[in-house]
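Sharing a structure, written as C-alpha cells. Questions coming.
Of the protein chains in this complex, all but one are displayed in their positions.
We call the chains A, B and C, going by the order they appear; numbering starts again at 1 in every chain.
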Amino acid sequence: MSLSEEQKEDIKNQRNNFNKTRRSISEGMEENLYLIHKVLDHGFVRVIDYMGNDTSIVQAARVSYGEGTKKSRDDKSLIFYLMRHWHSTPFEMCEIKLHVKLPVFVARQWIRHRTANVNEYSARYSILDNEFYIPKSENLASQSSSNNQGRGDVLEGEEANKVIQILKSDSLRSYKSYEKMLSQENKKGLARELARMNLPTNIYTQWYWKTDLHNLFNFIRLRNDLHAQYEIRVYAEKIAELVKKWVPFAFEAFEQYQLNSSHLSSNGLSCIKRLIKGEDISQDNSGMGKREWKEFCEIIGKDHK
Amino acid sequence: MSLSEEQKEDIKNQRNNFNKTRRSISEGMEENLYLIHKVLDHGFVRVIDYMGNDTSIVQAARVSYGEGTKKSRDDKSLIFYLMRHWHSTPFEMCEIKLHVKLPVFVARQWIRHRTANVNEYSARYSILDNEFYIPKSENLASQSSSNNQGRGDVLEGEEANKVIQILKSDSLRSYKSYEKMLSQENKKGLARELARMNLPTNIYTQWYWKTDLHNLFNFIRLRNDLHAQYEIRVYAEKIAELVKKWVPFAFEAFEQYQLNSSHLSSNGLSCIKRLIKGEDISQDNSGMGKREWKEFCEIIGKDHK
Amino acid sequence: MSLSEEQKEDIKNQRNNFNKTRRSISEGMEENLYLIHKVLDHGFVRVIDYMGNDTSIVQAARVSYGEGTKKSRDDKSLIFYLMRHWHSTPFEMCEIKLHVKLPVFVARQWIRHRTANVNEYSARYSILDNEFYIPKSENLASQSSSNNQGRGDVLEGEEANKVIQILKSDSLRSYKSYEKMLSQENKKGLARELARMNLPTNIYTQWYWKTDLHNLFNFIRLRNDLHAQYEIRVYAEKIAELVKKWVPFAFEAFEQYQLNSSHLSSNGLSCIKRLIKGEDISQDNSGMGKREWKEFCEIIGKDHK
Partner (left out) sequence: MSLSEEQKEDIKNQRNNFNKTRRSISEGMEENLYLIHKVLDHGFVRVIDYMGNDTSIVQAARVSYGEGTKKSRDDKSLIFYLMRHWHSTPFEMCEIKLHVKLPVFVARQWIRHRTANVNEYSARYSILDNEFYIPKSENLASQSSSNNQGRGDVLEGEEANKVIQILKSDSLRSYKSYEKMLSQENKKGLARELARMNLPTNIYTQWYWKTDLHNLFNFIRLRNDLHAQYEIRVYAEKIAELVKKWVPFAFEAFEQYQLNSSHLSSNGLSCIKRLIKGEDISQDNSGMGKREWKEFCEIIGKDHK
C-alpha cells in the first residue's frame, strides 16, 4: 500500500486539527482517529468518526438526563448485565465510521452485513488503482478434504510458487487490458463501467462503512472466527483492537459473553448434566451426529475419539 | 413539563463540560447540545450527540482521505447535486441521537420509522410520571367531513370545554387507579407491567432515538407535512430547526429538492405540457379523478373549481 | 371476542375457496389458513398467507434449479446443519403473513421487532371497538421484589377483586368518554385522531404482520421465554404451534438448537470443564457475580445455594 504525498498530508492535517466539543469523547479512539492501520498487503482500516463511549451505553439504557451512573464501577456492572442478557438496544447507541481498503472478494462477504451505511469508491465514475491482493505463501491454504467450505494444509514448494506466479501474472495482465480498453489515445475508450468487469476480485476497492456498536459486535463475532475466511478475519481482528480502545468495558463484556462463549443445544445441555454426574458419555448415547459430537467435545475440552 | 433540580443540574454539567476532539464538529449543533427544546405541553426534544457535518457528506461521497473539497463552495454544490439526484448514501454518513419526551400515541406513529435505534423508558421496570397531553383549545379539531383521516374546523365553546374536561378528568382518574393498583401499603401491589395498561395514550413516555441524516430527512418530509397529525408535526418542525443548524447546506438542499418539491404523475406531466402550450385543461380531459385533479391544481397553483 | 356474521362469512368463504397452484405448499398450514386462533380474552392470531415449506429452505441453501434434495431425510439433515451453524439466510426464504388482534400495550412491545411489514388498523381513520383486555385473576401477578422487570406471586382475594374492578370500570369510562367526544349529535365531534388518545393501552388493536421465518424464530425465541411478559408470550406460543405445523423439520431444529439451548459465557465454560473433572465449584471461585452464578446453576441443573 502506498499513499500519495497529498493523502499523507490530508491525514496529517486532520490529525493536527483539534476542536472543542461538548460531546463525550473516547480517549482511546481520539488517539487512533484517521490513522492508517494496515491489513493484508495493500489494505487498511481507518477510523473516520465515532459517536459515544462506554458511558453513552449506560446513559441510553437509563434514558438519562445526564451522563451514565455516578460511579464508573456501576457503569461497568450495568454494561455486563446488558450484554449477558443480550439487551442490544443500548449498544446501538454508539456509532462508528470506518474508511476501509479491501479486496473485492472480501467486500462481497462484508456487504452481507446489511445493517450498515456504505459509500463505495465508484468504478463507474473513477479508474481503479493497480493494486491486487497477492497472498503470502504462508496463507496459501489447500482445499480442506473434510469441509467443503474450509481450508486444509498450506501449499508447499513448487505448487505454492506456481499459484503466486499465476495470481501475479493474471492480475498484471488484466490490469493492462483494463488500461488498454479505457485508453483514449486515438480512440473513444471503453466506458469505465464496462472496462472494470475485466478485473479479478483480488483488486482493491475502498469504502466508508458506518454501523452501530451492536451490529459491529455481530460483525466481529461472525468474522473474527475460525470459520470465517482468513482474508476477512484479519480485518475483523484489527477492528476488534480498535473497539477495545473505544469502549473498553463493553468490549470486555463482549469477550466474556459472546466472543469466547458457546451455544449449547438441548442435547448438549443434557450431556453436560450427565457428565457432571460422572456418567460416561460417548457419541452413541449423546443423541448427536458424528460431526455435532466432535463440535460438542471441542467446546467442553473433551477428547472426542 | 417540569424538570427536577437534579435533572437541571445534570444538563448544566454536561453543557459546561468541554472536551478536545479530533473529530469534525458543527458549531450550530454544539450550541444546542443537551438543551431542552419544548414541544406540546410536557414534551421536548434534546440533542444528545451527533456525528459529522456538511463536510462529512462530501468526504463520504468522495471516499476521501481528508476532509471534503478544498472550497466550501464546492462542498455546497456537490451536496445540492447529491440531493437532486436522490443519492442517499452520503447523507447516511451523518448520525444524530435525540432524547425525546412525547405522548404514547405520538410514539406509536413515530416508531413506524424502522431504520432507527430506540431505547424507550420502560414501564415494566419503572413507574411512569403523572404527565398527560391535554391539547390547547385551538388544537381541538373536529373530524373532517371530507377526509376520513383528517381534521376539520376547530371545536368551539361548550363542546371544546367539555372535551378538555373529559381528557383532564379521565387522565387524572386513570393515573390514580394506576397508583392504587401499584400500591404496596398492606398489599402485594400489582406488577408494573400490568398496571400500566390502564393508562391512556396521552400519557408521556421518553426515549433515546438515533438515526442517520438520510432517514431523518425522510422522517421530516413525512411528518412535517400537512397530512401528518398536528401532534407529531410539531416534533418534526422542531427537529427540522435543529437540523438546519447542524448541516445548513444539506438542509437547504433538502428544502429545495424534497420538502418544498412535488411529485408529478405521468398524467400530471402531460397536463403541464399542455398548459404551457396554452391549452385549456379541466378535470374532464386531464385523465385524473376528481380528488387527484384537486391535488394537482394545488401543486401548480391553479384554481380547481 | 365476538365476530360479526359478515366476518364469519368472509372467513368461511376464504376457507372454502380452493385454487390450483404450481407453488409448493405446506399441508399443515393449509389446514390452518384463515382460522381464528384465540389468544387472551378478545385477541387472536390468523394465518393469512405463507410462502414456502421445509423443502424451500433446502432449495435456497443449494440455489437449486429444482426442489430440495432427492430424499426427505437429506432435507432434514441439511436443515439441522444450517440451524446448528446459525446460517440464517435459507430460513429467510420462507415468509408468513398473520392477522393479529392484540392489546395496544402488547403491540408496543411487538413492534420493536423491526424486520417485519406491518399494516395496523388506523384509529385516525376508523373508530376502535369497545374491547379491552381484562386479565384473568390467575394472571394478576404482583410486582416481583427481586426483579424490577418481573412478576411475583399472584394477587389474592380483596386486592385481586379490586384490581379487576378498577380495570373494568376505567375501560368502560374511557370508552364512554371516547364515544362522547366523537359524537356528532348536534355537535361537530372531535377528530378521531384526537379522541383515541383517551383510550388506555389495554384496548385491542389489529394488524397484518408479515415476516420471514428467520425473524419469526427470533420473535419466538425472545417472546416465548420466561422473561417475556405473559401477555405477549401467549401470542408467541400460539405462533410457535402454527410454525410447527408449517415447517416441522425447521421447527424441530429450532427447538434443539435455539429454543431449548443455552448460551454459556467464557467463565461458564471453564466452570463446566472443572465440574466435569470433579472439582467443587461455588460462586466464590467461579468468576461470576451472585446473580450470574444463579443463572448458570439453573442452566446446568445445579443447586445454587
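We adopt the following convention: contacts are C-beta pairs under 8 Å (C-beta built on N, C-alpha and C of every residue); 3 or more make two chains touch, one makes a residue touch a chain.
Since the model is a prediction, treat every value here as computed from it, not as a measurement.
Asker: Going by the contact rule already stated, which one of A:63, A:93, A:199 or A:264 would touch the omitted chain in the full complex?
Answerer: A:199
Asker: Give the residue, chosen from C:72, C:119 or C:260, that touches the chain omitted from the document.
Answerer: That would be C:119, which touches the missing chain.
Asker: Please output the residues of subunit A touching the missing chain, sorted low to high.
Answerer: 103-105, 108, 111-112, 114, 118, 122, 124-126, 133, 135, 140-144, 148-153, 155-156, 159, 162-163, 166-167, 170-171, 173-174, 177, 180-182, 184, 187-194, 196-202, 229
Asker: Considering the whole complex, not just the chains shown, which residues of subunit C touch the missing one?
Answerer: Subunit C touches the chain not shown through residues 3, 6-7, 9-11, 13-15, 17-25, 30, 33-34, 48-52, 56, 59-61, 63-67, 89-90, 92-93, 95, 97, 99, 117-121, 206-208, 210, 212.
Asker: On subunit B, what residues meet the omitted chain?
Answerer: 77, 80, 84-86, 227, 255-257, 260-269, 272-273, 275-276, 278, 289, 292, 295, 299-302
Definition applied: only the chains that are shown with their structure count from here on.
Asker: Rounded to the nearest whole Å, what is the centre-to-centre distance of subunit A and subunit C, using the mean of the C-alpha atoms as each centre?
Answerer: Computed from C-alpha means, the inter-chain centre distance equals 33 Å.
Asker: Where the CA atoms of subunit A average out and where those of subunit B average out, how many Å apart are those spots?
Answerer: Using C-alpha averages as centres, the distance is 35 Å.
Asker: For subunit B, write out the residues touching at least two other chains, lowest number first.
Answerer: 118
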